[in-house]
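Provided herewith is a single structure, encoded as C-alpha cells, for subsequent inquiry.
Every protein chain of the complex appears in place save one, which is left out.
Moving on, here comes chain A:
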C-alpha cells in the first residue's frame, strides 16, 4: 500500500481548515517554511500532534489569530539593503520625476519600516507631495503598528547606518522624535501613505501604479502562487512601471520574465516593457 507521510497530510488539512474557516490561504506557501512555523507553534503551545491543533484552530478564534501571526513574517528594517535604496535614488527616481502624479504600491509592508523609508527618500528628492504610497499587508496587527509609526530606539543605530549607506542627504534623527525607549516618526512622513489590508493570495488589482515594491514576500510562495502574484503585479503596473523585488527573488522562473527589462539586476529592479 502506498501512503503519504502523516504529518504532511495533517499540515495540508490544517491549512485547508484555516482557509475554509477564516479565508486566509497558506496552501501554496513554501512547505518547508510552513511546516517549521506550525511545528514551532505546536511545541510552544504543548500540543501532541497537528490534528489536536486543528481542532483548536477551528474552535478557538484567539488561538487561530495567534497561529496567523506565526505564519505571517514581519521581519523588516528601515532602508533594508542600503544598496537597493541607493539604486532606487539613482535609477528609479529620475523615471518617477517624469510623472505629474506618482502612485507607489508597497505590497507586504508588515510593520511599515520600508514604507517610511520610501517616504523619506521621496521627501528628499522633492517628490513626496505628488505621491501616494499604498502600503498593504494581510496582517492587520502589523498594519496597526505601521500606522502608529513608533519603533524601538534600540534599532535606530542600525537604521541610521542603513540610511547613510543608502545615500541619505539629511541627518536621520530629523525624521523622528525620541520618546522614552521609542522613536516616533514625523507626522509629515505619514500624510501620503494609505495603509490598507490587502491579501496578495486572495485579493485582486486595486490601482494602477508607477512602482511596486514587494521585497522578501515571494520567497514564501511556491512557484504556482508566485506566478499568480506576478500576474497581479503585471496588471497593476502602468507600461514602463517599475517592479522591485527582494535581493534573492527573481522573475526568471515565472511566466512574466519576458515582459520586463532589467533596470538593475543585482538589486532586482525591473521595468515593465511598453
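Everything that follows uses one rule, which is that a residue touches a chain if its C-beta (ideal position, glycine included) is under 8 Å from a C-beta of that chain, and two chains touch if they have at least 3 such contacts; residues count from 1.
As a convention for this text, contacts and distances are computed from a predicted model.
A single chain of the complex does not appear, and UniProt lists its protein name as "protein-glutamate methylesterase", one of "protein-glutamate methylesterase", "Polysaccharide ABC transporter ATP-binding protein", "Alkyl hydroperoxide reductase" or "Phenylacetate-CoA oxygenase". In the complete assembly, the contact with the undisplayed chain comes from A:33, out of A:33, A:228 or A:259. The hidden chain makes contact, of the residues A:220, A:233 or A:270, with A:220.
Checked against the full complex, the one of A:3, A:180 or A:253 touching the unshown chain is A:253. Counting over the whole complex, chain A has residues 8, 30-33, 35-37, 73, 75, 216, 219-220, 223, 248-250, 253 touching the chain that is not drawn.
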